[in-house]
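Removed: one protein chain of the complex. Kept in place: all other protein chains.
In order of appearance the chains are A, B and C, and numbering begins at 1 in each one.
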Amino acid sequence: MINFSLMGAGRIGKMHAEIINSHPECNLKYIYDVNNKSSSELANKYGSLATKTAEDALTSNEINAVLIASATPTHIEFITKASKSGKAVFCEKPIDLDIGKVNSCMEEIKDIKTPIQIGFNRRFDNSHRKLKEANELKEIGQLELIVISSRDPEPPGIEYLKAAGGFFRDTTIHDFDLSRFILGDDPIVQVSAFASQLISEECKEVNDHDTAMFILRSKNGVLIHINNSRRAVYGYDQRVEIFGSKGMMISGNQSPTSVEKFTDSYTKANDPIHYFFIERYAQAYKGQFNDFIKTINDKSKASVTFEDGRNALIIANAAYESYNSGKAVNINYE
Amino acid sequence: MINFSLMGAGRIGKMHAEIINSHPECNLKYIYDVNNKSSSELANKYGSLATKTAEDALTSNEINAVLIASATPTHIEFITKASKSGKAVFCEKPIDLDIGKVNSCMEEIKDIKTPIQIGFNRRFDNSHRKLKEANELKEIGQLELIVISSRDPEPPGIEYLKAAGGFFRDTTIHDFDLSRFILGDDPIVQVSAFASQLISEECKEVNDHDTAMFILRSKNGVLIHINNSRRAVYGYDQRVEIFGSKGMMISGNQSPTSVEKFTDSYTKANDPIHYFFIERYAQAYKGQFNDFIKTINDKSKASVTFEDGRNALIIANAAYESYNSGKAVNINYE
Amino acid sequence: MINFSLMGAGRIGKMHAEIINSHPECNLKYIYDVNNKSSSELANKYGSLATKTAEDALTSNEINAVLIASATPTHIEFITKASKSGKAVFCEKPIDLDIGKVNSCMEEIKDIKTPIQIGFNRRFDNSHRKLKEANELKEIGQLELIVISSRDPEPPGIEYLKAAGGFFRDTTIHDFDLSRFILGDDPIVQVSAFASQLISEECKEVNDHDTAMFILRSKNGVLIHINNSRRAVYGYDQRVEIFGSKGMMISGNQSPTSVEKFTDSYTKANDPIHYFFIERYAQAYKGQFNDFIKTINDKSKASVTFEDGRNALIIANAAYESYNSGKAVNINYE
Partner (left out) sequence: MINFSLMGAGRIGKMHAEIINSHPECNLKYIYDVNNKSSSELANKYGSLATKTAEDALTSNEINAVLIASATPTHIEFITKASKSGKAVFCEKPIDLDIGKVNSCMEEIKDIKTPIQIGFNRRFDNSHRKLKEANELKEIGQLELIVISSRDPEPPGIEYLKAAGGFFRDTTIHDFDLSRFILGDDPIVQVSAFASQLISEECKEVNDHDTAMFILRSKNGVLIHINNSRRAVYGYDQRVEIFGSKGMMISGNQSPTSVEKFTDSYTKANDPIHYFFIERYAQAYKGQFNDFIKTINDKSKASVTFEDGRNALIIANAAYESYNSGKAVNINYE
């Protein structure tokens, strides 16, 4: 049995609590949240204990692993403490919004052997993953283009926006990581970013964007396009296309049912696609967690590393540099 | 140049006039219709001559071929006269509604060498045809099931219904022929018919059906299902499915555009499919005519024969026998 | 907490064990199987107890509910004993292959108030269910046609075939029930059955069929077509179509991913669909179980009743009568 502490009892924390609880080899022992009421309620539901301090949850001897789903500014502190206490660590993305802090943390934990896995859940989606595997096997020949359309159903509230670190670091970071995942050992070397404020008054208020397009280039010359929107009325639009010398593969959207409707005004209409990430990536979140447990059991290296989290942030930062300068920006991962 | 007489200047006649006229090797010389005004108008449009009598159009020495698109009761007389005058004959389905008259005609024309082609246009649809060819090449292995859904957009008027010879002989006859076409040299040996009056008051009035289902069996044991309706609000529904030991092929519906629409209430919605046969089978009607011209040029046998027309009628008659008796009926083609 | 006994530790039993165990309100207490080794192994996995006799599992005071997933000939005995002991009962289909025994059992349990639910899992599939609900809400207007294509991936072994009671009672029974479910309070009144031996030597050996087609008629005149095959190389083909005065809805097949592939020989190719019922109906099996638990909690009537199980068998028996006589057979539910 792997005993878990869960940091954070918000929307994502609740989802992870359920996943931990339903895994036959895991036990959700402690839950911590700055809001004691939230952690107590969640703890009651799963027969866990709500700890008074984060420290208790992070360092208890009874704990083997820590899942961090708390607010972003706490991530680095929690990662450091938990991993220095010998716990396996799973941390939701992003590690932090400040590359300086990320670098310091990296230095701090560089000798730690226990796994630290970052929560880029899309890597574990069965459909997206098929594209990565197909590319590895050269099923579409030499990769030349990647096109990612990634659009949220509706904009978040202003409090979320204030803390989110900007559209590129909050949202596009998933697509940067997914591009890196598909490309494998061909690194992204350049980014150009374009963005607009077309949708959300709240975004304008905090000087953030709600609509964006990107073009990236890999070392081997693969061109990657990403487009993002904070609002798609038809649901959580998540499409990935890879194109190469022998063909194309598209990981398309998914509806909750396989029903098609025919009326006098349209034909073959599917239901709206999944509303948002909890529904769309349910399988991916489970797959991600299973992978983390496998890493613990096998005493192997995390499949999504701290460095992966850092690299995605470096690309997002370079994207802001490009947006501000109107130039393509070369990416320096050092 | 092949000089044509066109018999009939109604809806179907007009369509055929355009096809004849646009064929580089054909000349539409004469047009006959019981309604002189109709034939004159159409003749004017194409620089043809409206003949006063059918005889003139059928037997003129200047004519090489006759296309019969007049009312069903005239078909046999026109086929006989034209073919006995040495003309190549193309006749719209059905040959006649009375198997006795069809048999007499067959006897009458048995020694005629010029081609007589019956207008089962669906055989020339590129999509349906691919299924026939795939079956010939055993692309789906041994054929086991055929499923045909064939539904009109809306019921015809009562005058049409009175003359049409009943739902099975008017509509299903196309599906019987298409089944025969796909089966190739494996004959249909049994039919069971089921029908309802669910849609159209006019159908009830003339004691006809508007909804029907059929199961047929081939000599090799292939089971064939056909379902028909006289009204599909989403357009002219024309689907054919073949299933066998190595897979399945479906010839699906076709929309005028390839546009998909996504809204807050549905996704991936196509436009309504083609409204009716003129639009849906435009390519097939041209392909059918090209095939007839090729038959004339090559002095070869018609690819859809008088016998094909007769056999489809025999199946339709057996279907009525089944409907009336509540029993599966064995088919006798003699 | 609802304490369960599970009868049967075979393939289906194992699936149900996992479902019971993962339900937050349920406890899998006892497992019985004629094969003690099977029940012990499964009991070990879930911290349950393997009972020596069926009696122990069916009547223990510690038990609230019994899930019957044992061999068909045991169903009636187990249903009777369990329900007479005051347990809520869930029984896999079919109740029995012999309508006489089913009728006796019905008489025996007629006064029992605890719920008895029959395992017609497809009723709980989100996609099929949407069709039933759409029909209730008249979303496609007046229902006129139902078309069901239901094909297994590969034929079962000869031992299974010997005990299965024939293709219609083993396989088509699901489609008969699904038709009844969609039709709601419009009963099926007539059936015609057609079948072939085209695929499986084992089927021939036990004089069973592997390919079949059916046409049923409801009291209101709805025509229903079902086609079945014991082998579809592309997976477990499960399609349901409803057609009415205002449109059509199709519950289509489902693939494990949403990936489309484009090569030089085909485009837009999906992965093979789900292999078989365990994968295809995973959501439905869970939904069915949740519904059963809700019935227990609400002290309400089972949503799929003993009578539903009996009626599907009556249709299957009438289908055999039709097959043997070559006639449409009227169905008597008394």
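Basically, contacts are C-beta pairs under 8 Å (C-beta built on N, C-alpha and C of every residue); 3 or more make two chains touch, one makes a residue touch a chain.
Since we're looking at a predicted model, the values are computed, not measured.
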Per the touch definition above, residue among C:158, C:206 or C:233 touching the missing chain: C:233
Contact partner of the left-out chain, one of B:116, B:248, B:296 or B:328: B:248
For subunit B, the residues touching the chain missing from this view: 22, 126-127, 130-131, 246-254, 256-264, 271
Residues of subunit C (touch criterion as defined above) contacting the omitted chain: 233-235, 253, 255, 261-273
Where the unshown chain meets subunit A, residue by residue: 142, 144-145, 147, 149, 151, 192, 194, 196-199, 211-213, 215, 217, 221-223, 225, 227, 229, 231-234, 237, 243, 245-248, 326-328
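The criterion applied here is as follows: only the chains that are shown with their structure count from here on.
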Chain whose averaged C-alpha position falls nearest the assembly-wide average: C
Length of the line joining the C-alpha centres of subunit B and subunit C, rounded to whole Å: 42
Contacts with 2+ other chains: residues of subunit A: 253, 261-264, 271
